[in-house]
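Every protein chain but one is kept in place in this view of the complex.
Chain lettering (A, B and C) follows the sequence in which the chains are written, and residue indices restart at 1 in each chain.
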Amino acid sequence: MSVETVESAGPTPKKGVSILFGLTLVGLLVVLWLLLGLATNAFWTPNNISNLLRQGAMTAILAVGQTFVIITAGIDLSVGAVVGFTSVIVAWLLAAGVPLWLAIIATLAIGVLIGAFHAFGIVRMGLPPFIITLATLTSLRGIGLLITNGSTISITNDAFTTFSRADFLGIPSLFWMVIVVAIPAYVFLHLSRFGRYLFAVGSNSEAARLSGVNVNRTIYLAYILSSTCAAFVGLLLASRIGIGNATQAEGWELQAIASSVIGGTSLFGAVGSVHGPLLGAFILATINNGANLLNVNSFWQRIITGLLIIVIVYFDQLRRRGAR
Amino acid sequence: MSVETVESAGPTPKKGVSILFGLTLVGLLVVLWLLLGLATNAFWTPNNISNLLRQGAMTAILAVGQTFVIITAGIDLSVGAVVGFTSVIVAWLLAAGVPLWLAIIATLAIGVLIGAFHAFGIVRMGLPPFIITLATLTSLRGIGLLITNGSTISITNDAFTTFSRADFLGIPSLFWMVIVVAIPAYVFLHLSRFGRYLFAVGSNSEAARLSGVNVNRTIYLAYILSSTCAAFVGLLLASRIGIGNATQAEGWELQAIASSVIGGTSLFGAVGSVHGPLLGAFILATINNGANLLNVNSFWQRIITGLLIIVIVYFDQLRRRGAR
Amino acid sequence: MIGLQEVSHRHDEQVRAAGGRPVPKGAPILELRSLQKNYGAVEALKPATMTFLSGEIHAIVGENGAGKSTLIKLLTGVIARSAGEIRWCGETVDLATPNEAIARGINAVHQEVVLCPHLSVAANMFLGDEMNRRGLMRKRAMTGAAQGVLDDLGFNLPANAELGSLTIGQQQLVATARAAMRGTQFLIFDEPTAYLTRQESAQLFRLIRRLQGEGVTIVYISHRLEEVFELADRVSVLRDGTHVGTRAISETNEAELITLMINRTIEQIYHKERFEQGEMIVETRGLSGPGFRDISLSVRAGEIVGLYGLIGAGRSEFALGLYGRNPVSAGEIFWQGRKVAIGNERKAMDLGIALAPESRRDQGLCLNLPIGVNINLPVFKRLTRGLTINRAQEASNAERQIRDLNIKTPSRRVLASAMSGGNQQKIVIGRWLSHGAKLFIFDEPTVGVDVGTKAEIYRLFARLLEKGAGIILISSYLPEVYELADRLHVFRQGRLVASHDYRAASHEEVLAQAINA
Partner (left out) sequence: QDVTIPIIVKDTTSFYWQIVLAGARAAGKDLGVNVPELGAQSESDINGQITILENAVAGAPAAVVIAPTEFKALGKPVDEAAKSVPVIGIDSGADSKAFTSFLTTDNVQGGRIAADGLAAAIKEATGKEEGEIAVITSLPGVGSLDQRREGFLDQVKTKYPGLKVVADKYADGQATTGLNIMTDLITANPNLVGVFASNLIMAQGVGQAIAENKLGDKIKVIGFDSDEKTVGFLKEGVLAGLVVQDPYRMGYDGVKTALAVSKGEKVEANVDTGANLVTKANMSEPKIDALLNPKVN
């Protein structure tokens, strides 16, 4: 936005502030959790915590992928459609008798291709990211529906479908997947030079270019990562709901972007982190979980979600201004 | 986008280019129309042209409002929700026996308030436009559902519901409404200084501020215009489908933004026009109308829409690069 | 054609209507009492007390980061002061918003051009103050009036061009024309000549004198001391945010000012050492591309090749072509005797070319990233150990450049946008020093850099040459290229029109060739 004072939770910079910022969103999450624990007995049951971790997991992974793109000052509207589409692909492959490992690899490869196509559109065809990813959003849902003929494909592979329900060391496997994505994502974004390049491209692509950064490759990288994360979530979703269905995950792109922004990412690029979007996703999941447990009318739930988003981002804004 | 070579159909400058640009999108539309005329007999019937004008009208008005916001480098995700919400409001007021004229004014006033709230969030609370409008999107749908209790409110006022089907001078009244919005919008954006301030704020809000432009007021203006256009569309929708229903117009925000961008608006601000979004909206409407007439499978229709968006924006991009 | 006179006259009346009480010439018009500005812990301006007299040209000088721009921003309502008082025409004023400053007739041409790149030149000149008739803008009248003003000032610029399509120098002229047209009582120029050639500078000086003649008070900030002596009536010096003194121009000299500014003396600004010229590093033959045609020149190890010309002469375009940023349409490049094609920036860097571009804002810096990242941008590959960056080395590398170039910052984690103009320039230079190269292209390297640092940069050039590098120095500041270049090429309208050996031609001769007089 043009009025907003751009703030930085940049790559290394202001380390203290960046961690404090993370901590404060953690603080918010903890406050939410404590309040919910007081308000309802069910909240702090192991069962519910498992649920919560499962529920936030998919958005969290999408949000991390989305963050890479947003840091380059782009946007990826297609992630929800990619999730639905890849759920169809993996179900289709499994139904066709393709071995599980191959089906998974092929599905992720399709994620890579979609991301590469987005970057191609942006870099070579000069299309705005908003447009190219909106177009694939529309088309991918169409292709997925065409494959399933508008219905769903059941997945009979039990190994695959029980995975999302399983626990490991008492923690839901879906949440482990968040960790599996987040750790390399953290290393990539905050510790490797490619992460720095993402920030540089988002901040001033011309300056990055004149400094020898391969801007096009960086853009490819960002979009491929986002789409691959989405394809990965497509696998998880297929595992969780046991079917492939192209209309699933509708609107998840907005949730992913919202998680990312709540987690401190700037839509103007060059500001963002890996832990922020994760926290953002789990804050949103907590709001929904809590509203369900408190038996809030689902209409009120929407109203409250909207208000809480405003309040959370506002306080975060205030705090960050204060920190300067 | 950071890589894209930012182009301008700015306010006054390069007048020739700006008109040429408009003409070329018109050209595209005409080509589409000619092709459809060849492919199907039904296309060029007066009846179908009326349908087409009706079908594109609401998106067109939303897109114009959206364009004001995008020019300031903002975004308004709430417009679809505002349409649904205001359709409920007007139906509710009419059901409560409020006279039609008052119901209309009250509904538009609510549009103004929503826009003012957005601007307040951005200007005073420092929230990113994406977040505040996403939050109201969520909340408004909730409030609307609460009012109708998840159902619909029928509108029995015949004067109101027949309006959207009426013709005037052989042209559907809905399309007249586009003209009624577009002409003052054109004067505002391209001929008045307030329009120029929108561009200035989107281009460099600091420079605008230093020049004595009231940046905050400009932001208020943009968001109020967008929400008011959306409320106006809410009235038209209520008139057209004869009900108030809070879940209607879902996803219209993306259609409005897409129309605007197809029409040459840059999501990075400071580039846009009034005629562009109109053309964009009618191009999208033509694609859908044509697909229906040709009885294209609904799934293929999605695929084709996505591809056409890419093709259209790509050629537009090429031409504009060439024009430099 | 409407001239400056008429347009500004219209505004003059507005200003008076807005309440500016006339002040007799020579009486205090603007007084600062213990004016102060802190950015968090940074004291950008320590309590300063200064007086500006009506109708004078008052220069302000000081090192990079001394607080000059901060002072200007306080006076124009851009930022809020931390403490102190401002008195305008004898009464205490708020000056809390740009609007208030404008209403009182205080205007500024800021150091970094702050205009709207998407609007036309005319739209920018009239922004916030459009001509209207019945609620609608009089676009044609404004374009005409703007063109009239530009022509009247002798600026050869089209009023209907999009601002973003102009070079920064030209944009600077637009900002100047705009401020002049606004009809002010108090006009501040913050390093207006940074991107101007002598030719344009001369035009600007004429404009300033003319405004002074009309009773306008001028504040003039510059790092070029000879300009200060040419123009100013009085000069104030800032050091580290402190006002260390004000002198009448007739009672001081360069040496004294420098001592006041940097608290030590410099015997020679243009530090020049001549080295044995070594092997041929690069040679272009008939190189053509967007903005330049048929350029043949060469650079040897140990040699500084200067490129001089007016704005838009094609020097920067030539550099970008050589660096692989812009496509070359014809001609050949020989690198150390071998014919090469430089298709992209990476290729150029791998060969051993470094480019410090002319616009630090658009091409040089990632403004909302930390200084450290900006300095290390080209060398992250080198700093990578295995998968990740060696953070200790990343830190030490950045710290070293900050120290060596004397970049004024509390930490390498500060965002580049929080740096003063000159310090930003040093970051861009530091980046390439840390990267290293065989051929350094410095495009306007000392724009906005203070005398002390300038001397350091020139000394640094000597160190680079000593190590066997070659330098292409592009500058619009004739004394600089003139004193430093072993070979000086003059560009005009995209062509290389003349070449001279070290000090072989006079200033006047070079200038005449540049403007084709």
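Following the convention adopted for this analysis, contacts are C-beta pairs under 8 Å (C-beta built on N, C-alpha and C of every residue); 3 or more make two chains touch, one makes a residue touch a chain.
No experiment lies behind these values; they were computed from the predicted model shown.
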Per the whole complex, from B:58, B:143 or B:200 the residue touching the absent chain is B:58
Out of A:60, A:243 or A:262, only one touches the absent chain, namely A:243
Where A:152, A:173, A:226 or A:317 are the choices, the one touching the absent chain is A:152
Touch assignment to the omitted chain, from A:60, A:293 or A:310, lands on A:293
Residue list for subunit B contacting the dropped chain reads 40, 42, 45, 47-48, 51, 54-55, 58, 141, 145, 149-152, 154, 165, 237, 240-243, 245-251, 288-289, 292-295, 298-299
Omitted-chain footprint on subunit A covers residues 40, 42, 45, 47-48, 51, 54-55, 58, 145, 148, 150-152, 154-155, 161-162, 165, 237, 240-243, 245-250, 288-289, 292-293, 295, 297-299, 302
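As a working rule, only the chains that are shown with their structure count from here on.
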In whole angstrom, the CA-centroid distance of subunit B from subunit C equals 43
Per the C-alpha means, the centres of subunit A and subunit B lie apart by a whole-Å value of 28
Two or more other chains are touched by the subunit A residues 204
Touching subunit C in the complex, subunit B uses residues 6, 8, 10-14, 187, 191-193, 196-197, 199-200, 202-204, 206-214, 269-271
Listed in rising order, subunit C residues that touch subunit A in their complex are 40, 323, 325, 345-346, 349, 355, 357, 362-370, 372-373, 376-378, 380-381, 383-384, 387-389, 391, 394, 413-415, 431
Subunit A partner, complex, touching residues on subunit B are 1-5, 72-74, 77, 121-123, 125-132, 134-143, 145-146, 150, 201-202, 205, 215-216, 219, 254, 257-258, 261-262, 266-267, 269, 297-307, 309-310, 313-314, 317-318, 321
